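A protein chain is absent from this complex, but the other protein chains hold their places.
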Amino acid sequence: MRVLIDEREKKYMVGDVEFHTDFGFIKKEDIINSKSGDILKTHLGREFHVIEPDVNDYIDLMERRCSIILPKDVGIITAYTGLGSGYKVVDAGTGAGATALHFGNIVGKDGEVNTYEVREDFAEIAERNIKGFGLENIHVKCQDITEGIDEKNVDVVFLDLPKPWDVVEHAQNALKVGGYIATYTPFIEQIQILQRVLKKFNFSEIESFECIFRGMEVKARGTRPKTRMAGHTGYLTFARHL
Amino acid sequence: MRVLIDEREKKYMVGDVEFHTDFGFIKKEDIINSKSGDILKTHLGREFHVIEPDVNDYIDLMERRCSIILPKDVGIITAYTGLGSGYKVVDAGTGAGATALHFGNIVGKDGEVNTYEVREDFAEIAERNIKGFGLENIHVKCQDITEGIDEKNVDVVFLDLPKPWDVVEHAQNALKVGGYIATYTPFIEQIQILQRVLKKFNFSEIESFECIFRGMEVKARGTRPKTRMAGHTGYLTFARHL
Amino acid sequence: MRVLIDEREKKYMVGDVEFHTDFGFIKKEDIINSKSGDILKTHLGREFHVIEPDVNDYIDLMERRCSIILPKDVGIITAYTGLGSGYKVVDAGTGAGATALHFGNIVGKDGEVNTYEVREDFAEIAERNIKGFGLENIHVKCQDITEGIDEKNVDVVFLDLPKPWDVVEHAQNALKVGGYIATYTPFIEQIQILQRVLKKFNFSEIESFECIFRGMEVKARGTRPKTRMAGHTGYLTFARHL
Partner (left out) sequence: MRVLIDEREKKYMVGDVEFHTDFGFIKKEDIINSKSGDILKTHLGREFHVIEPDVNDYIDLMERRCSIILPKDVGIITAYTGLGSGYKVVDAGTGAGATALHFGNIVGKDGEVNTYEVREDFAEIAERNIKGFGLENIHVKCQDITEGIDEKNVDVVFLDLPKPWDVVEHAQNALKVGGYIATYTPFIEQIQILQRVLKKFNFSEIESFECIFRGMEVKARGTRPKTRMAGHTGYLTFARHL
């Protein structure tokens, strides 16, 4: 698996095939023989950098049929749960597998991600995506997580579901002492219900946040925040099982 | 190493000693024999939960003589650089070791963090803090990173320095193709100079961001953003070596 | 009425009396004879600028026993309702009279502000404050606005009340066609109920906003957003009567 980057910083995931763009084509054998760090030229002489995709490159370019959580929110989830190498994570719903890939990339060989997806079509896409990236520590389960979590002694349960409160009791049973439940929900009503249920189940350190993320434009004509910006993605809620 | 949590959710890092608080004391042998998940009682009958500290608990409670980067910013750095298990990271300045600990927690046994600190007193504190948390993949170097980076084929170079541009050329030599330089700087002037230097050295995907992070207050009397909030921490800049 | 400003930009509202500060004192007759633009000196030689207070100076220095709405929010209210000279405004609750003063300052001699306050003690303070500033177009009414609005053909009804929805029907009767109801409420639940009631009464152009207002620090050591900042004041809701 390789990624080609053109001079506009546009990226392409390219298999072992001839590669055609508006900048000209690159021969199949050049593609096959290329390795990270090479610069390939099209028949028109335009240059493409070859890199091995990291997790963000891969997620940006993989097959997706649903919206995914942005890196800024994945990063906050990682940081607030203390997610690290060797962690055991439960994730739902899988969707195209983006958060599972982020988590799998972090927990590594000694860790494990079990990701629940109730829709078969999404589970299949996620399965393909995860296989394509080459991580073997992620297991896609085509199961309804509201019916239960199979795993025990889990470090983090992450939920990107419309009704995460339906999973709070299962999360409590699955989590190790000191482990975190984390959720991503677009609506305020969701964090209200969720916090109530988390309190009922005696979760500790219950907190909800939003991350307003803004790019800065640094150009010759001047520096300023970018005008293009998402006003909202989702609220992040965290709670700890003691 | 263990952390005790009282009913106000206040945390204490407690060694093998008798433990005294305003809620009463707990006997040394109770402390020594406790394990994660236990509930200890003081002589006044107040309860303390015992947990194994995660990286955030530890950083909050460890010795610090300088300000540290907040989890929200560490999370964004992790997410945008694709930091994962097995990554090779260079970090400077170390300070009390907080970001090194976050990185070390993520890169795991197969990864490596080399953290540069020019001040001896900080390097010593960081050394103690890292040893205390038990990570063996972090190496504190009491060296001036502006004089050079020893490592090669590095995935991420992270800089929390007043003049990160002095390290851009070293970072370029140290980074593998596709690797990231990431910096944390409070001032706009710093991102202006930095972006200019990054362009000069042909870095790719140069971007600066800020993360406005706001807690939500969900109480019986109503829901609203918290009034207490930091207006600014630092700008995060990323660039990629091709 | 005059305001004195010291070299630290601290302001003092000073009547016809001798004036004492930590920078020394200024004689009564110097105070009495001073006019806007003068510089008075204390017996220690420290300088104080004399100005006629504008509406913000006055509100900052007047008697207040309750929190007031910040200028940033008052400004948004003014701008979104199109408030101008000659406008007829209804305001509740009066509190110390800050918003009434802002409105009175704008609507001028040809306009009118009727401000409702149910608490007698607040109404008295507001009365004194308004008289002190010298505006004759503001009428404080010690009445419960939830029992009705006396005025007709009003341009703007502004409500800073815990349950502004109790006044929606009265506002509808009081407003001229094209006029606005505007409210300031800290909690999300309030804007939810309010928008529902506004819809029920066929109000048009119903919108709620928040204004995140941040100072910039421009110093020799660098430029950055100020770290000190309120995370939240209140949501502003607007609706139009057609």
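Couple of notes before you dig in:
By letter and in written order, the chains are A, B and C; residue numbering begins at 1 in each of them.
Keep this in mind: contacts are C-beta pairs under 8 Å (C-beta built on N, C-alpha and C of every residue); 3 or more make two chains touch, one makes a residue touch a chain.
What you are looking at is a predicted structure, and each value in this text was computed from that prediction instead of being measured.
The missing chain, though absent from the view, touches A, C when the full complex is examined. Touching the missing chain, out of C:55, C:145, C:167 or C:181, is residue C:55.
Among A:56, A:172, A:190 or A:208, only A:190 touches the chain left out of the display. Only one residue in the set C:9, C:22 or C:120 touches the chain that does not appear here, and it is C:9.
Although one chain is not shown, part of subunit A still touches it, namely residues 186-190, 210, 212, 214-215, 221-233. Mapped onto subunit C, contacts with the missing chain fall at residues 5, 9, 36-37, 49, 51-52, 54-57, 71-72, 74-80, 82-86, 102, 105-111, 176-178, 188, 191-192, 195, 204-205, 207-216, 218, 223, 225, 235, 242.
Rule of thumb we're sticking to: only the chains that are shown with their structure count from here on.
If you lay the C-alpha trace of subunit B over that of subunit C, the rotation comes to 180 degrees, to the nearest 5.
Counting C-beta pairs in contact, the chain pair with the largest number is A-B. A separation of 44 Å divides the Cα centre of subunit B from that of subunit C.
Subunit C has its Cα centroid 47 Å from the Cα centroid of subunit A.
Contact with two or more other chains is made by residues 188, 210, 212, 214-215, 223, 225 of subunit B.
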